[in-house]
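Attaching a single structure in structure tokens format; questions to follow.
Just one protein chain is left out here, and the rest sit where they should.
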Amino acid sequence: MGVKSFDFTTAEAAAIDSVSFDDPSYTLGSRQFQPEDTIIGLPHSIIGGDHFTMMAGPCSVESEEHVKRMAKVAKEGGATILRGGAFKPRTSPYSFQGLGEDGLRFLREAADENDMDMITEVMDDTHVQMVADYTDIFQIGARNMQNFSLLKEVGKTDVAVGLKRGMSATIDDLLNAAEYIASEGNQNIFLIERGIRTFDNKYTRNTFDLGAIPVLRKLTHYPIIADPSHAVGEWDLVTPMANAAVAAGAQGEIVEIHDDPEHALSDGPQALKPKTYLEMCREVYAIRKVMDSFKEVSHVNS
Amino acid sequence: MGVKSFDFTTAEAAAIDSVSFDDPSYTLGSRQFQPEDTIIGLPHSIIGGDHFTMMAGPCSVESEEHVKRMAKVAKEGGATILRGGAFKPRTSPYSFQGLGEDGLRFLREAADENDMDMITEVMDDTHVQMVADYTDIFQIGARNMQNFSLLKEVGKTDVAVGLKRGMSATIDDLLNAAEYIASEGNQNIFLIERGIRTFDNKYTRNTFDLGAIPVLRKLTHYPIIADPSHAVGEWDLVTPMANAAVAAGAQGEIVEIHDDPEHALSDGPQALKPKTYLEMCREVYAIRKVMDSFKEVSHVNS
Amino acid sequence: MGVKSFDFTTAEAAAIDSVSFDDPSYTLGSRQFQPEDTIIGLPHSIIGGDHFTMMAGPCSVESEEHVKRMAKVAKEGGATILRGGAFKPRTSPYSFQGLGEDGLRFLREAADENDMDMITEVMDDTHVQMVADYTDIFQIGARNMQNFSLLKEVGKTDVAVGLKRGMSATIDDLLNAAEYIASEGNQNIFLIERGIRTFDNKYTRNTFDLGAIPVLRKLTHYPIIADPSHAVGEWDLVTPMANAAVAAGAQGEIVEIHDDPEHALSDGPQALKPKTYLEMCREVYAIRKVMDSFKEVSHVNS
Partner (left out) sequence: MGVKSFDFTTAEAAAIDSVSFDDPSYTLGSRQFQPEDTIIGLPHSIIGGDHFTMMAGPCSVESEEHVKRMAKVAKEGGATILRGGAFKPRTSPYSFQGLGEDGLRFLREAADENDMDMITEVMDDTHVQMVADYTDIFQIGARNMQNFSLLKEVGKTDVAVGLKRGMSATIDDLLNAAEYIASEGNQNIFLIERGIRTFDNKYTRNTFDLGAIPVLRKLTHYPIIADPSHAVGEWDLVTPMANAAVAAGAQGEIVEIHDDPEHALSDGPQALKPKTYLEMCREVYAIRKVMDSFKEVSHVNS
């Protein structure tokens, strides 16, 4: 415990200065420091670079039987990563808090049975080792984006980390939060845009900041994933926003599915039912295919 | 002058109530009131429904020669509507305010020479008749979205109106502003999403609220057009955002182009140079084509 | 019409540069340009400097009888300026739009009978001369803060102008808007902080940005007035916010009163009933008196 000091090489110090002239200083995550894309390899998936990765599953793991049923649907749509919450960060302490370690086991089994990888949220630094025993990817939720103890703790592992942008986090804040993970040694990081808080939340839960996607792709080598479900909070807006995200350059999507959203234990209104999810996947891949046919992004206006 | 009263039919009153239970009450613009899309026919363009309309041109009309050169570029990219400002709403009174009526004449000639329609901003209700002598479409800028005198004045004409969302306007505010135009008799209206003000403007001038596009398409029958140029304010983000907008369901785009952005009299940093613009158009149309192949949007989650 | 050019002295140009290095350039309003406070003298009131000015009245002029009754209450609380809207900027075109010129006459008579000055909103540049025949002060509403035609038109008169900050206007935007008025020759300007739009509007209509008061007093010589009524939108929060505003250094307040808020034609929930208003005045003056006993604001941290 105590003061931490860093010795930067001249190149690193230049990278810090070039990215931002004020306080932010995300050296390890900067394109100036590492021009080529970070690629994260998992048993069944590759995240980053020219790869496009679909992640899907229920908001919460609700039961062994349910998560296994949802895993099959996720897989059918082309997802290679199964999502599901076992520890849920709920605004109120009286809302459903998740199944805990049982939920992790159910999710692991559901992933394994379908040859999928698994992503699940870790909320507590004392849980990191236990969650690591089950998962392929830690998810750090929006509310914990600046829980620095937790960031450092996952940074000490070599498990991949999906870091969600906080509700009022600037792009610099997000990159600095990633730097907390990277500076502990773990650079298997991807960033998730999931909507920010603005003055208008009557029709959408948050405002999906799609402009952040090309900005982040320019600033950092980490993969950028879009979460249209939390961004809008309404199922019928998820497909248009998933389409928009891939067109904006997202390298993957993470979406919530449920076969009975009315009775979901959390976030039912934004869950896609199976047929809607499968149609969304078809659309997203079709746009992705057309994106692949475009020329490289040019950095010269001509 | 004085109190205005309205007699609503039962159907209209029901539409008001169904759209929103509190104050907003945009009857004429509501899908409940008119389920089918508004289609605006102009000499060289159709806006709305399944049509996709490209609008392009310089931010300001800078000279007769320049706007004519830009019109050719716009046309080459497939734009059928030429944009250009003759009266500029500038934050500071000491910034370039536009060429005035000369600018309108130059823009009209440039449009005519290329068989294009013309859109230009009107900022003052006393200018409405004069501007109408030149233009096919009035643009109402973000700063004037709640300039109710101006809205009413363009509402008394039969010239088409492109109404931009204000920087901090909610979706309901925008629909109510459109209602000021419509309630005077003019329903040749389309709405333009151009970014909103949020806490993060370091890398993008505004936050492009793409979620508003499917929301508006659900709530209203007016065409929804995207303005990626003002939304992000940086040329190299315009193409990804133009792509995202068409994927989100926008029925057209309005973008700024300039062949010498460094010396543009306004908004140079966001202007696309000709080659960049032509590539953007190719990408946007390719995504649009793939969008056309998708099924109708379903209103049932299944 | 057309390009406007300015010849600045070296001192003026330096003032522009010193205030802000980017676009804002509100020379005439800057403390660098005029260090001493602007003082606006009216028949019955002085605004600015060490003076504290209370303005009160109904949101809308509802009838001759009603506004005269409210004027007496306003006066009893120490207000020297009577407020009331004859032309109302309403979000929906179907809401009450005001009594028009009749309202102006009623308000003038009510002010005269009580030896008060009058402030009322002007929304349309074609109304400026007509409204000037009645009022001592033009109010420019938040929605018209960047209606540049209107700003220039009131700038051509010598009638005092109370300019409200727009809902999403930065402090620089507000000062630039004032510059539109001043650059036409009218420097009888005061600025009104009335709350901005943020993500939380469940309990308050807007977020009262009281920090803007000392910031503005530092940047500009124009008087700074607080409008707690619109800032919070709930009567029982008006007194605490009026108290906070005077403690923050506001040089006056403008509040809405009504003797039957449940039946007010606009903004009833925020109107103070007479007894509540009189108690608010007592509190505000008591805090103001204690403020007068404090030392000059020091510009050195010691």
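Note that the chains take the letters A, B and C in the order they are written out, and that residue 1 is the start of every chain.
The rule is simple: contacts are C-beta pairs under 8 Å (C-beta built on N, C-alpha and C of every residue); 3 or more make two chains touch, one makes a residue touch a chain.
It should be emphasised that the depicted structure is a prediction, and the values quoted were computed from it without experimental measurement.
Counting contacts over the entire complex, the absent chain touches A, B, C.
Across C:171, C:189 or C:225, the single residue that touches the chain missing here is C:171. Screening A:75, A:197 or A:221 against the full complex identifies A:197 as the residue touching the chain left out. Interface note for the absent chain: among A:30, A:144, A:204 or A:229, the touching residue is A:144.
Contacts to the hidden chain, counted on chain C, fall at residues 168, 170-172, 196, 198-200, 202-204, 207-215, 218-219, 231-232, 235-237, 239-241, 243-249, 261, 272-276, 279, 282-283, 286-287, 289-291, 293-295, 297-299, 301-302.
Seen across the whole complex, the unshown chain contacts chain B at 168, 197-199, 201.
By the touch rule set out above, chain A reaches the unshown chain at residues 1-4, 6, 16, 23-27, 87, 89-102, 123-127, 143-144, 146-150, 152, 166-168, 172-173, 176, 179-180, 183, 197.
The rule is simple: only the chains that are shown with their structure count from here on.
Viewed as a network of touching protein chains, the structure reduces to a complete graph with every chain in contact with every other. Over half of the residue numbers at the chain B-chain C interface are used by both copies of the sequence. Taking CA atoms, the transformation carrying chain A onto chain C includes a rotation by 180°, reported to the nearest 5. Chain B and chain C have Cα centroids lying 32 Å from one another. One inter-chain figure worth recording: chain A and chain C are separated by 46 Å, centre to centre, where each centre is the mean of the chain's CA atoms.
In chain C, the residues touching two or more other chains are 168, 197.
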